[in-house]
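On to chain A.
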Amino acid sequence: MTLQTFLLLACALLAIGLYGALSQQSIVMIMMGLELMVNAVIVAGAAFWYYVSPARPDGQVVVLVAVTLMAVEMAMGFAVQTAIFRSSEVDMTDMATELKD
Partner candidate 1 sequence: MNAVSQGPTWTVLLVPVLLGVLALCGAAFARVLDARADGRGISGGVLAAPLAESGRLLLQQRRAVVASDRLLARTGVVLVPVAAVLAALVVPLGDRTASDLSIGIVWFNAMEVVTWAALWMAGWGSNSVWGLLGGYRFVVQGLSYELPHMFALITVATGAGSLRVSDAVAAQESLWFVVWMPVAFVAFLLSALALSFSGPFDTATGRDIVGGVLAEYSGVDRLLLVAGRWLMLSAAAAMSVPLFLGGSGGPLLPGWLWTLVKAVAVLGLLVWVRSRTATLRMDRFAEFGWLVLIPLTLLQALVVAVVVVGMTGGM
Partner candidate 2 sequence: MAQAVVFWVCAIGAVAAGLAVFRVDSMARATFALLASFVLAAVPLLLLGLSYLGILVILMMIMEMVVMAVFMIMYMMNPAGLMPMSMVHNKKGSLAISTGTFVVLAVGVLLVDWPQRQGVPPPDVTFALGEALMGSHMLVMLVIGLGLFATIVSAVVLSHPRGRYDRFGDDLRRRPPDDPIPGSVDARSLTRIFGVGR
């Protein structure tokens, strides 16, 4: 276990999340991709804390902020999804095109 292996794990999670967020059509599936990307931030933050400056708490604070971000992202995502579904009965990004010319 070194800093590099932890960061590689984070990179892999981030890439998978990015693939999901870009390729999925359903809003809920896109959110799953975003969650995976935030999870990569958690792993990377913890690794930087332990392997670079364990004496300072900054790395831990980053992890906590990322965890909060996940909760906010999910709550807002579901709220927006519910609002879209209620107004136009769609659950896919390709159909939510009110702002399109």
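A quick word on the picks: all candidates are chains of the complex that A comes from, given by their letters.
Keep this in mind: contacts are C-beta pairs under 8 Å (C-beta built on N, C-alpha and C of every residue); 3 or more make two chains touch, one makes a residue touch a chain; residues count from 1.
Small disclaimer: the values here were computed from a predicted structure and weren't measured.
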item: In-complex contact partner of chain A, selected from candidates 1 or 2; value: 2
item: Candidate 2-facing residues of chain A, complex; value: 1, 3-9, 11-20, 22-29, 31-33, 35-36, 39, 42-43, 46-47, 49-58, 60-61, 63-65, 67-68, 70-72, 74-76, 78-83, 85-86, 91-92, 94
